[in-house]
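Complex shown without one protein chain; remaining protein chains in place.
Then we have chain A:
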Amino acid sequence: MSSNVVVVLDNGGGLIKAGIAGERDPATVVPNCTARPLSSKKHLLPDQLLSPTSDLTSAIIRRPFDRGYLINHDLQSTIWSHIFSSLLHITPSSSSLLLTEPLFNLPSIQRTTDEIVFEEFNFKSLFVSDSPSLVHLYEASRRPYDVVSKAQCSLVVDVGFSFTHAAPVFQNFTVNYGVKRMDLGGKALTNYLKELVSYRSVNVMDETFLIDDVKEKLCFVSTDVARDLQIARRRGSDNHFRCTYVLPDGINHTKGFVKDPIEAQRYLKLSENGDLPSQSDETDEADQTEAKSKPSERNKVDLTKNEFSLSNERFLVPEMIFRPADLGMNQAGLAECIVRAVNSCHPHLHPVLYESIILTGGSTLFPGFAKRLENELRPLVPDVYQVKITTQEDPILGVWRGGSLLASSPDFDAMCVTKSEYEELGSARCRRRFFR
């Protein structure tokens, strides 16, 4: 082994991103859960869940996280152990660890985490970071002439698995007193989509993995909800949002899929007034499909084939992030969340924060997300300030990449707490070194 190996572990409630410091991308990205398929007695480990052949129909899921925080350390260390030995092939006792933890992590959770890192896995040293500061670090290094790095300041909006944070970062540290949190994230969106599909067509309440796939492939953020609701009411092929998802049959395919991916993407070409442009190649395409099946029949759900169709669900689900109150949650939406986070910082920072909003987290991948956020945010921000929103190049890996960068910097060793320091000082005093 050359010098010191640093393992970078972005331990999310939904996905674990793990790899070796200095590399651009994590070696492995797996769900942070185990699951037991209906047909089996054994729980499948995270990487097994990703196998194209594993049948996850009605699988029961166990997650170490609850509401965004680590509550089941036994399960977490089982998953970590598998990742370290079988996926990363590292030896903890000769490695350091950079670990991410959620903002406002509870001291009792931190204590147990430190115990596992040092006493169970025997890591040589540990550094714990929050996600916003790593996202900031990564973006600042990518655009050295941008306001993000010149002002050493940004507003990181992280739409996570169980919650969403708007976190101001100043001089590379997360400004904790400015952070605002919505209790909504990717998990709630998947569960909401499950409810809608179950009420309207087939019962998919047990199908988390399947509906995650439906959500990722078919949901989008509407930039004009009233218009899109009108379109979604139309019948037949005039309903540009209608598309069909085919459920697994367990024989020919163990995964579901979008029946007609081209049909599903039609909405991206919609003009302002909600019409599809009638280009010549467009009609060619339509003719070809017509040859196979008449348009009126194409949109019909085939009951013998275990499929369901979606229309307004596609945008009503991500809508929850922007207007939770419409769906009965007594919480401000994302735009207001950002305004409140900015307003809790010093007024000198307001213009720079609005000018350096960084979106990260898997749920910001919905098409239309940044545009809609800008539409909602602009009227809430004083006219004299610029609003500039950038989505990270890869919102799922952004935090890990920042961690990889930090852990390969020359100062990193000095920032860590070593095993002997932990043994001497205990968890609480070691922890004080990580955050201001």
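Points to keep in mind about this one:
Please note the rule applied: a contact is a pair of C-beta atoms (placed from the backbone, for glycine too) under 8 Å apart; a residue touches a chain by one contact, two chains touch by 3 or more; residues count from 1.
Following the convention adopted for this analysis, contacts and distances are computed from a predicted model.
One chain of this complex is left out of the view, and of "Prenyltransferase alpha-alpha toroid domain-containing protein", "HIT-type domain-containing protein", "cyclin-dependent kinase" or "Dynactin subunit 4", the protein name its UniProt record gives is "HIT-type domain-containing protein".
Touch with the chain omitted from the figure is made, among A:96, A:129, A:149 or A:311, by A:311. Here one chain is not drawn; of A:50, A:71, A:116 or A:276, the residue touching it is A:71.
Touching the missing chain, out of A:151, A:332 or A:387, is residue A:332.
In the complete complex, the residue from A:233, A:269, A:371 or A:432 that touches the missing chain is A:233. In the full complex, chain A touches the omitted chain through residues 33, 36, 38, 43, 57-58, 60-63, 66-69, 71-75, 103-104, 106-109, 162, 165-166, 176-177, 179-184, 187-188, 191-192, 194-196, 198-208, 225, 229, 232-233, 247-250, 301, 303-304, 306, 308-309, 311-313, 316, 323-333, 336-337, 340.
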